[in-house]
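In this view, the complex is presented without one of its protein chains, the others remaining in place.
Moving on, here comes subunit A:
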């Protein structure tokens, strides 16, 4: 009950506000799976792309964090081929920074910020991180190619 009530509250809020570039909708009645879309931030290689994400809400939400992954292919140092995202906020303490006061919206904002500023110090894709640091132009070109190809 707690999970459902809280999620319906979160969704109602998301529906009422124009959170920049974020949109979430449930895929089933009990809010176990949701789909989100975020737009690529302006002035980045992901600009004008629309990225689909899948949010899986655990039974113990909000005491355990949801898991979120990209369904759209994306070229990014912190996101791997299968769409997994390396984000501290989505891991339980003491290793991660999840807290029950964080909601779906905050996580999606954080993910969108990760697109804006990748974190190559803690990469999931070592090659891409290397490229991002050393040959940034090449990285940008490839990321833009992926965006054109998959995120339209």
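The rule is simple: a contact is a pair of C-beta atoms (placed from the backbone, for glycine too) under 8 Å apart; a residue touches a chain by one contact, two chains touch by 3 or more; residues count from 1.
Going forward, contacts and distances are computed from a predicted model.
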item	value
Chain not displayed: protein name in its UniProt record ("Adenylyltransferase and sulfurtransferase MOCS3 homolog", "E3 ubiquitin-protein ligase FANCL", "Guanine nucleotide exchange factor MSS4" or "Proteasome subunit alpha type")	"E3 ubiquitin-protein ligase FANCL"
Contacting the left-out chain in the complete assembly, out of A:25, A:63 or A:135	A:63
Residue of A:13, A:48 or A:149 touching the missing chain in the full complex	A:13
Positions on subunit A where the hidden chain makes contact	2, 5-6, 9-10, 13, 16-17, 60, 62-64, 92-94, 99-101, 103, 105
